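With one protein chain removed, the remaining protein chains of the complex are shown where they sit.
For reference, chains read A and B in written order, and residue numbers begin at 1 within each chain.
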Amino acid sequence: MKIFKKVSLLAAASLVAVTTLVGSASAASSLSGKITINGSTALLPLTLQAAKEFQKMNPKVKIAASGKGSVTGPQAVKKGIADIGACDWDASMDVPGFKAFDGQVANKVAVIPFATVTNKNVKVNNLTTEQLKGIYSGKITNWKEVGGDNADIVVITRAFGSGTRVNYQAKALGGGDIVKKDKNYKEVGSSGDMKTAVATTPNSIGYIDLVYVNSDVKALSYNGVAPTTENVINGTYKIWAYGYYMTKGQPTGATKAFIDYVQSSKFQQGSLKKLKFIPISVMH
Amino acid sequence: MMETTRSRKMQRSLVYNKLATGTFYGLGALVLLLILWLLFTILSKGLPGLTLDFLLKLPEDMDAGGGIGPVLFNSFYILFLSLVISIPIGVGAGIYMAEYAPENKLTEVLRICVESLSSVPSIVFGMLGLAIFAEYFQIGLTILGGAVSLAFLNLPMLARVTEEAVRAVPNDVKNASYALGMTKFQCIRTVVLPMALQGIITGICLVAGRAFGESAVILLTAGLSTSGEMWDFNLFSPGETLAVHLWYVQSEAIVEDAAQIADRSAAVLVIIVLLMNLLFRIPLWFNNRKLKK
Partner (left out) sequence: MSTSTQQYVPEDSVLPMKPPKERFSRYVRARMANRLIKYYFLFSILALCFVLGLVIFFIGKTAMLTFAHISFADFFLSFNWTPEEDHYGAAGIIINTLSLTALTLVMAVPVAVGLAVLIAEIAPKWIKNMMRPVLDLLVGIPSIVYGYLGLTVLIPFLRRLSGENLGDGLLAAALVLALMVLPTICRISDEAISMVPKKYREAAYALGSTRLQVMMRVVIPAAGRGIITAIIMGMTRAIGETMAVVMVIGNTAQLATTLFTPASVLTSNIVMQISNVEFDSTWNYALHMMAFLLLVISFILILFIRYLGRKGSDKA
């Protein structure tokens, strides 16, 4: 069984290599460590960009970021899977539908504007609160009822636990219900999924944070106001929310340094703005 | 009277036979066309723009032009670790079932165990890994967790293919070796295993291919991210693999060229599975040649 011998030899060799590598990796440096970030996909672009810049300055720090819905963030922090949980609401307090996560600290990092988006084949450019409520509660099912073509409206919504959904429901739908089951209804798990689904499904409507909006989808005005960062800042566009980094207790070490960097004016005024987020300082 | 019915029956049989042969060929052609179309679709979408640079570069999070370096590395690393864990046990279990297991109730129970385990959906192994590594040991989502959970998934398949392959070795050969005074282990080592090797390697191939592309397990146990470094051997790094990356990229789609990256990743996945099939077979060819001499 020469092959098996060789394979096991290789295995042993590589295990030795691994252990030595692990040993050497923990050698000291000024700022080192591993930060795992999980949670909101609405905040993900910001997190990824910040992580990239932060790692350039602190090469010894490893940052792993991924997203799968806001509630995953504080959830993962609680489970010990992540150091930072990105969340689109303050998860240290009770909000409608979600209990507070005890012992977690909310670190405000950005203002996130959300937009109503449709497939590009939809002729409608503006929807009012009442029209949106009608569409999402299942009372309006055809685009011609809101001034568009005669075609069924395909409603795409985020799965429960999405911060985008929580905020959209509260602010765009005035707390109105989102239909649960229907033939022309689909649930998606992340912001990117939402964009892909809306972009590829004719006659669909969905909602997403402004960062994700590009030429693949069409962003609608809300009560006549276009979804732009300017309109959020001047107070006319109402669908926005704060984004938070949840941590278990006060952040320390590399995690603290990273959050400090995201909150620094250098990042807030630089990359964060470029990504179509809004600096937290502006909204005070 | 008897004669005519018989010949009519025979004629009918012959016609059926021809019809059936035709149908089978038609079926074969159809499936082959489907497969070719499938491969063509994957490769034609992904191959243009597939460069070495793309394979080795770090993924970009915001801008176009990112690569798949670390996730590709993780794929191999996790696959390798999981095989190291599962081959000795899986093959051992298969040999036991084929050679040692006595014909009794206990063996029947063991067999049901193997079959049940092979029917456990991968997502359940993912949940198990999550429960063990994230909930119980509290180490989060890591390469180690992914590899071990993936090994669980491999085990029953390995046992099964090994058993089949070992059983296929004719008893005459074994008896001949026993007649020469070999112990059972000597017989297995020098006679049974070399003869069953082809089957076992084919099996390992299938298992490795499946494990390489497995995404549900990795998603729950190794996470959706990498440590952002190439050649990261640390067992406790997050271990997103290429298959998960394909899902992540198409569903996240933050970068502009997400669709192209997804297409290319799909092509890379398929090409690697193809290569893996070839590579695993090379030792086999040499073996066959030796036997012929």
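As a working rule, contacts are C-beta pairs under 8 Å (C-beta built on N, C-alpha and C of every residue); 3 or more make two chains touch, one makes a residue touch a chain.
Predicted, not measured: the structure shown is a model, and the values here were computed from it.
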What residues on subunit B make contact with the chain left out of this view?
10, 13-14, 16-17, 20-21, 23-25, 27-28, 31-32, 34-35, 38, 41-42, 88-93, 95-97, 99-101, 110, 112-128, 130-132, 135, 152, 155-156, 159, 164, 167-168, 170-172, 174-175, 178, 181, 183-186, 188, 202, 205-206, 209-210, 212-216, 219-220, 243-244, 246-247, 250, 262, 266, 269-270, 273-274, 276-277
Hidden partner interface residues of subunit A, rising order
68-69, 71-72, 75-76, 78-79, 97, 152, 154, 159-161, 180-189, 200-204
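One rule holds for everything that comes next: only the chains that are shown with their structure count from here on.
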Centroid distance [mean C-alpha coordinates] between subunit B and subunit A, Å:
35
Can you name the residues of subunit B that touch subunit A in the complex?
61-62, 80, 84, 87-88, 134-135, 138, 140-141, 189, 193, 197, 223-229, 233-238, 240, 248, 250-254, 256, 258, 283
Would you mind writing out the residues of subunit A in touch with subunit B in their complex?
1, 3-4, 7-8, 11, 14, 17-18, 21-22, 25, 34, 36, 41, 44-45, 48-49, 51-52, 55, 62-68, 79-82, 188-193, 195-196, 211-212, 214, 275
